[in-house]
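With one protein chain removed, the remaining protein chains of the complex are shown where they sit.
Per-chain numbering from 1; labels A, B and C assigned in written order.
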C-alpha cells in the first residue's frame, strides 16, 4: 500500500472510530459522516423539529455544531489528537425545517501544533449558509492505534 | 410604573415568550433561562450524556449553543427582532459530564441596527470555560406586542 | 469588449483610483498594489525599520494592515463602495526586517450587501505568516464613474 493510500486509510479509520463514539453528533444532532480524509472532512445534517429555535428556524448553535464536528474530523484526521481552541462563524442565510445541510472542511495550514481549518455549510440548493474558521491545537495521544 | 421598570418588564416578557417556543434550547439541549433583562441574559445547562462527543466531553458546539442562546435573549431583550450575524468563541477548558454551565451575557455596544454582545461561560467551580462574542443585526418586527 | 473584460477593466480602474489616494497604504506603509480584479486583489510590502515593534519584528498591526488594504481592494473591485465591518486574523509566523510579504485575497461569498473575503499573507519563502478573514458591508456610492 502506498503512503498516500495509508494516510487515506488511516483518516478513514480515525473518522469511523471517532464518529462511532460521538453521541452528540450522531445521536443527538442526527449528523452523518460522509468523508474523513487527511486534512479534510464532510458531514451532513437534516434540519428537524428538534433543531428549531424560538423563531422556528434552525438554531445557529446547531449550524455551528455541524461545522465544529466536521472541523473535529478534519483536524484529527492525521491521527494526532487535536482539540478546538477557538472558532468563528458568519451566518449568511437561515436554515429551515427539512433543509439538508452539508458541511465541507479543509485544512488551510498546519504549523507545529496549531492548525487553521475552513468549513463551508451549504443547503440543498447549494447556497452557502455559513462560513466557519476553526483553530486547532494538538494534544498528546492518538485516536487509533495503527 | 417607571420607564426603567417597563424596560425590565418588557425584557422579561420577551424572554419568556421566546423561551417557550425554543425547542432547541429548552427541550433538545435542556437549558434553563435564568434572566432576560435589557441588554443582558443568563442561562444554565447541565452537561448530560447526550452532550458528549467522541472524546467523552461536552461537544464544543453545545457550549457555543448555550452562549448563542444567551446572546439571542440579550439582543432581543429590547423587543426589536434581532438575529446573530456572526460569532466567535474561545474554548478555554473542557466541560465534563454533570458539570453545570452558566452563561452570562452583556451588551457591549448597540449602534444603529448592529450590536456586539459578550458572553462568559463558567462551570460550577466558577472557572471560565469559554468566552463568546456575538454580533447582532436587527430585522423588522417585534417579539411581543407590548 | 466582452462583459468579462469590462469587469476586469473596471476592477483595474477602481484599484488604481483607490490606491492613488491611499496615503496610509502607499506612502506610510510602502505597499504596492499588484492586482485588483473582480473579487480578488494582491498587494506586497517589504518589512522595513519603520515597521518594527519593541521585539524587533514586524508589528502585527502592520501585517493586519497589509491584509486589510488587500481586502479593501477586493471588496471594492465591483465598483460599489464597501467598507470593512469586521475582521479576524491568525498570526502564524513572525515577519522580520527585509522580509517581503505578499497578500492574496479572494471573495468567498457576496450575499446582498455583505461579503466575506479571505486573505493569505506569505513571506518570500512562500510560508504562510497570517490568515485574515474580513466582512464587508456595501454603502451607497461608487469608486469610479465608469
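One rule holds for everything that comes next: contacts are C-beta pairs under 8 Å (C-beta built on N, C-alpha and C of every residue); 3 or more make two chains touch, one makes a residue touch a chain.
Note that the structure is predicted; figures quoted are calculated from it, not measured.
Engineer: Out of A:88, A:102, A:123 or A:136, point to the residue that touches the absent chain in the complete complex.
Structural biologist: Counting the whole complex, the residue in contact with the absent chain is A:88.
Engineer: Under the stated touch rule, tell me which residues of chain C contact the chain that is not displayed.
Structural biologist: Residues touching the hidden chain, for chain C, are 17-25, 27-28, 49-56, 58-62, 64-69, 72, 83-91, 94.
Engineer: For review purposes, identify every residue of chain B that touches the missing chain, sorted by number.
Structural biologist: Residues in contact with the chain left out: 88, 90, 92-93, 108-109, 111, 114, 116, 118, 120, 128, 131, 133, 135.
Engineer: By the contact definition given up top, give the residues of chain A that touch the hidden chain.
Structural biologist: Against the missing chain, chain A presents residues 86, 88, 135.
FYI, only the chains that are shown with their structure count from here on.
Engineer: Give a one-word verdict, same or different, on whether chain A and chain B use largely identical residue numbers at their interface, taking over half shared as same.
Structural biologist: same
Engineer: Among all other chains, pick the one whose mean CA position is farthest from the mean CA position of chain B.
Structural biologist: Comparing chain centres, C lies farthest from chain B.
Engineer: Between chain A and chain C, tell me the centre distance in angstrom, where each centre is the average of that chain's C-alpha atoms.
Structural biologist: Computed value for the inter-centroid distance: 29 Å.
Engineer: For chain B and chain C, what's the span in angstrom between their mean Cα positions?
Structural biologist: Between these chains, centre-to-centre, one finds 35 Å.
Engineer: Using mean CA coordinates as chain centres, what's the gap between chain A and chain B in Å?
Structural biologist: 23
Engineer: Quick check on chain B: which residues sit in contact with 2+ other chains?
Structural biologist: Answer for chain B, listing residues that touch two or more other chains: 86, 88.
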